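Here the complex is missing a single protein chain, while all its other protein chains stay put.
Chain lettering (A and B) follows the sequence in which the chains are written, and residue indices restart at 1 in each chain.
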Amino acid sequence: MTQYKLVRCNINGKDVAKMVDVRASLTDMLRNDYRLTSVKKGCEVGECGACNVLIDGEAFNSCIYLAVWAEGKHIRTLEGLVGPNGELSDIQQAFIDETAIQCGFCTPGFIMTAVEILEAGKLYSDDELRKLLSGHLCRCTGYENIFRAVKKTMYRRLGKEIDF
Amino acid sequence: MYDMKALYEAESVQDAIRLRLEHPEAQIIAGGSDVLVQMREGKRAGKELISIYMIDQMRGVSIDEEENIRIGSLTSFSHITRDPIIQKYINVLGEAVDQVGSPQIRNIGTIGGNTCNGVTSADSASTLHAWEAIVELTGINGVRRLPIKDFYIKAGTVDIRAEEGEIQTAILIPKASYENTFGHYIKYGMRNAMEIASLGCSVNVRLSPDKQTIERCRIAYGVAGPVPMRAPSAEAVANGSRLTQAMIDEFALAVLLDINPRNSWRASRDFRQHIAVEMARRALKESIERAGGVIE
Partner (left out) sequence: MQKVGKSEIRVDAYDKATGRTKYYEDRMPQEALYVRIKHAEKAHAIVKSVDCAEALAVPGVVKVLTCFDVPDIPFPTAGHPWSMDPGHQDVADRKLLNTHVRYWGDDVAVVIAEDEVAANRGVRALKVEYEELPFVLDVQKAMEPGAPQLHEAFPNNILKHTSSRLGDYAAAIQEEGLIKVEGWYDTPTVQHAHIENHGCFAYMENGRITVVSSTQIPHIIRRVVGQALGRPWADIQIIKPYIGGGFGNKQDALYEPLCAWCTTQVGGRPVRIDCAREETFVSNRVRHAIRFHIVSWLRKDGTFAARKVECFSNQGAYASHGHSIVAKAMGSFPQHYPCPNMECDAWTVYTNRPAAGAMRGYGMPQASFADESNIDECALAVGMDPVEFRKLNIMPQGFHDNFSGNTNYYDTYRECMAKGAEIIDYARKRKEYEHQTGNIRKGIGVATFWYNTAVYPISLETSSNRMQLNLDGTVTMQCGETEIGQGADTAYAQMTAEAVGLASYKDVHVVSCQDTDITPTGLGAYASRQTYVAGFSIRQTAGLLRDKILQYAREVTRQSVDCMDIIDGNIVRKADGMILMSLKELAMTAQYNSVHSEHITAESTYTIRNNAYSFGCTFAEVEVDLAMCKAQVTRIVNVHDCGKLINPALAEAQVHGGMSMAIGYGLSEQLIFDEKTGRPLNNNLLDYKLSTFMDHPRLECSFIENPEPTSPFGTKALGEPPACSGAPAIRNAILQATGVAINHNPINPHVLYAELRKAGLIHDTWLDEEGK
């Protein structure tokens, strides 16, 4: 018999509850039960970062996170960054402006990690930024423009002049 | 969707012990970054799981009444790295676990899971060995403490008494171990992130008050043998010695008397030995400098 459990959590600012198969990963729950398809599957073992979401403000690979652990948690996916009228957040706009998007498959995961970085409100060095972003693989961009997008947004948020 | 037979969720340590006794076949899952991966591979498919991930009382770093540093077993790597107690007394541990996998893995991975796997490549393991950590296990008969070197039995096997419902609840670093002690960890990998250690080397030293000699030197390796291990021959070279480059070189070569790396497709024995010597040299030098010593 399939075992189900009621999972109550807050997803992108909204309190929700659903009966979930306990065997489900958080990726399964977000994609299948909530149709949040920005959460991508690239390896299912926590090595690529495509399924990354924020849980209580920290970045997690949702593929290796049991859905039942979401109980009581605040979860954010890329869908949650978009305003009610489709407005983009600064980091999404920066990804667009810096040509940091190509095939787009790693993009949602990358942007969510960038959100965690930016919300720390710190001015990280280039090396620190690279390390903080190193949990995502990208085959299209060589990371170059992603780095620029995150760095520029960090400086902009802190009201500082950028030194590239 | 993971192929599990059933999932039991523990809400407290006592609950976990009870579940363990009720379901002796079940596998404990902490953060899951190893267990779930193995389950997907089919190795643990169809098994029951006991999740202890939601037991918040097993999280956090503190100093207990005996002045041990106490790290709750479910404390994630990233929280260890950011913790002020760790940063003040045993920063090298924070640095070591900051090299595990990736930022996301460091958010989910726990120090308890890392050690209970019993794998030699765990980034926390060599540092915990080098700092003579104590493992705290809690079971139906209460709390049992044992030195980390005794906790590791063989590759993939640690001393946890499932029949007594034991789970690992904390890792302790005694004051005598961390006081006035400075260390350095080097991870050797084939790339700079998302990496499993080809070899890990953790060294720490306590210098004499005049900072002229080494009072105590400890060195431990991951992946230099089936389980993490110390290199006592090298330590003997360093202990009581003056801070000279010749001593450091002799110390580094002496590790070969102790370590026993194997040939595998990941790296050859010769290569691992070569790197082990170089790592020992660099890690000791850095440890001495961090302790305020000047190499003659």
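Assume a contact is a pair of C-beta atoms (placed from the backbone, for glycine too) under 8 Å apart; a residue touches a chain by one contact, two chains touch by 3 or more.
Predicted model only: the values in this text are computed from it and were never measured.
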Margin query: Quick check: which displayed chains does the absent chain contact?
Written below: A, B
Check: Where the complex has a chain not shown, which of B:148, B:194 or B:227 is the residue touching it?
Finding: B:194
Next item on the list: Determine which one of A:34, A:105, A:124 or A:155 touches the chain that has been left out.
Entry: A:105
Item checked: Those residues of chain B which, in the complete complex, touch the missing chain -> 1-3, 42, 45-46, 188, 190-196, 198, 253, 256, 265-268, 270-271, 273-275, 277-278
Item checked: Touch list for chain A against the chain that is not drawn -> 23, 36-45, 47-48, 50, 77-79, 81-82, 86, 88, 92-93, 95-97, 99, 101-108, 111, 130-131, 133-134, 136-147
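Note that in this section only the chains that are shown with their structure count from here on.
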Margin query: Averaging over Cα atoms per chain, report the distance between chain A and chain B in Å.
Written below: 29
Check: Where on chain B does chain A make contact in their complex?
Finding: 1-4, 6-7, 9, 29, 32-33, 36-37, 40, 51, 53-54, 78, 101-105, 107-108, 192-194
Item checked: Residues of chain A that touch chain B when the two form their complex -> 3, 21-25, 28, 44-47, 49, 52, 58-61, 64-66, 68-69, 71, 113, 131-137
